[in-house]
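Handing you this structure, nothing more for now.
For this depiction, one protein chain was excluded, whereas all remaining protein chains were kept in their positions.
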Amino acid sequence: MNESRPLSTVLVQYPRATAAWRAALAATWSIARRDRFALTGLIIYAVFLVVALAAPLVAPYPPQELTYLSNGDVDANAPMSRTHLLGTTNLGRDIFSQLLYGARAALMVGITAALGVVILGTLVGLVSGYYGGWVDTAIMRLADVAFGIPFLPMAIVLVAFLGPSIWNVVLVMTLLLWRDTGRVIRSQVLTLRERAYVEAARLLGASHFRIMFVHIAPNVLPLSFLYGSLAIGWAILTEASISFLGFGDPNVISWGSMLQDAYNSQALARQAFNWFVPPGITIMLTVMAGFFISRGYEELLFPRMRRR
Amino acid sequence: MPLLDVEGLSVEYRTTQGSVQAVRGVSLSVEAGGSLGLVGESGCGKSTLARALIRVLPRNARITGGAVRLEGTDLLSLTEEEMNQYRWRKIAVVPQAAMDSLDPVHRVGNQMVETLRLRGGLTAVAARARAERLFQLVGLESRRLEHYPHEFSGGMKQRAVIAMALALDPSLLIADEPVTALDVIVQRQVLATLRQLRAELTLSLILITHDISVVAHLCQDVAVMYAGRVVERGTVRRVFAAPQHPYTMGLRNAFPSLRLHQMRLVPIEGYPPDLVAPPRGCAFAPRCPFVIAKCWDEDPPLVATESGHMAACHRANEAAVLSAGAPEAFARLERLAEEGPIRATGSGGLR
Partner (left out) sequence: MSAPLVEVQNLEKHYPLRAGFLASLAGERRVVHAVNGVSFSLPEGHSLGLAGESGCGKTTTGKLILGLLHPTAGTVRFEGQDVAQLAGAGLLAYRRQAQMVFQNPYEALNPRFTILRSLLEPLLIHKIGRDPVERVGLVADALRQVHLNPPEQFFLKYPHQLSGGQLQRTVIARALLVEPRLLIADEPVSMLDVSVRAGVLNLMREITSERRLTTVYISHDLALLRYMCDETAVMYLGTICEIGPTEEIIDHPHHPYTQALVAAVPDPDPDHMEQLVEIADTVPTPFELPVGCPFQDRCPKVMSICREERPPLLHVGPGHRVACHLYTTDRPHAPAPGLAATGPSGAHP
């Protein structure tokens, strides 16, 4: 286990040895491996990712395309069959293809919104927790405002204002959802700030910036990742809600817009389960995946003493 | 018959890395009214041993052998219910950092009274009176019963916790690192309290610590533990004046002492062995400056070299000579260690 290595070998591994964030990611991954829930959540995300990437290759039809029967009529409301695995919509669009393409929208929104929320939340948490004082107070009051605003109505208002593009939806989510991550990261930073190694870094002459982003950040990264994975689920759910309510991007097929279509064409009354159940399930799965991951990372939220 | 007689006690922990043999065949005894100091470093098994004696081990630990006889009764053979009659009444333990586990939202007096009523079945009035008496015993004013833990200093908290342990008048008190976290003057006061208690109550005491000077101060007998075994046992006077195990010899020179005017401290190089796979031979061999071939193959048994003094070393009969040369021998290892790690396969030995 402990072989001595010549200096040259070490230098080759220099980047690996010096990147603290690698350690953070490695730690994150090892926690995932050990817990069944976290692993399940990650697998679900992975599956959807693959589906999203492979959609153009796998989907039997373009999602917007109207399909026709041999007699020239639109193949509307077809039941599940071999040619249409999940049937068709009232406009003859293949539901299965829509589902697959919907994954793209979902993941696009989910990942970018989650990234936005996490980056903004972590930045805010780091700065607020590290500096304390009036900076902290100001930021936390802002967070209070963000907490006070009811999310969906505000999202609708902003989207109506800015225009129903999918990127506006992402923007809105980032602007309003950073607060949870921010608060949690901030408390973590408040604790870490008092650790001896932070004081040591200060004593070595590290600037505030360096301490925040080089010394403290790798230690909060697992928590950021955790909130990121939760955020993906929430973002997808939010996008679905907005689309369902009719404020989403009309040019993008998403699971939410599928539900909206279904609702508008009385699919429920017609008991066209093949139409509205699948997108409902996929939305549920992604949100569940987020929660599974968070359950697996409970250890991060409620750490037990892990002294060797 | 000794008050407490431990014979061949073994305890193991199940961990993700495997089974850790934390205590390996430990035998020791305490006479009624006697005091035994159990000395060793972190990881040597002394705290595990203490917990095993009153059977409050964590769930992943198992007693794999041996007997613990208190006044003749083997505690290990009792059911949990029967054992409950012994805990607090016959044996009491003051665990490590007990003073930090006082409930901060209750007055100290109430915590004592609660114990006395629950465990001792006393009435509220009787419990209160007893609590006052106990506080007096440990040198605390009875008005302090009304105080909250944060109003106590470290030394006072420790004495309060000792008082609680004595609530039901046990014959044996086991104190795990009772003074480690305390300042030296307060430490001295707590030790004085313990000494006084022993005299007044004919209390038998097992004191567990890594600090040999505390043992020297308070105990009649001492047992030195290393890697789950007792490596030396005897009266404090004899063990400290004429140690027979190289580890004890090394410890003496590793301590800065106010009175000995040491010119140079000598560390014991190396690390205790991994107890997941305990070595076949003597566990101290990789660090021992007097190791011989036999030490690697055979684990030396604890044998008496003279009446009341036992050591687990193949060369115990040469102890006097070895002890004289110990500082130099350990210093030689220190120099060797500066050039490279002492490997477990034994470049640590010197002939």
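Residue numbering begins at 1 within each chain, and the chains themselves are lettered A and B in the order written.
Just so it is clear, a residue touches a chain if its C-beta (ideal position, glycine included) is under 8 Å from a C-beta of that chain, and two chains touch if they have at least 3 such contacts.
Everything numeric in this text was worked out from a predicted model, so none of it was measured.
The chain omitted from view is touched by exactly one of B:A32, B:A126, B:L201 or B:L265, namely B:L265.
Checked against the full complex, the candidates A:V145, A:A160 or A:A200 give a single residue touching the omitted chain, namely A:A200. Within the whole complex, the absent chain has one touching residue among B:R55, B:R87 or B:H210, and that is B:H210. Taking the whole complex into account, subunit B touches the unshown chain at residues 41-42, 152-153, 155-156, 183-189, 191-192, 210-214, 216-217, 236-237, 240, 250-262, 264-269, 271, 334, 337-341. Of the residues in subunit A, those that touch the hidden partner chain are 2-7, 9-11, 13-14, 16-21, 23-24, 27, 195-197, 199-206, 210, 215, 218-219, 307-308.
Keep this in mind: only the chains that are shown with their structure count from here on.
We define each chain's centre as the mean of its Cα atoms; on that basis subunit A and subunit B are separated by 53 Å.
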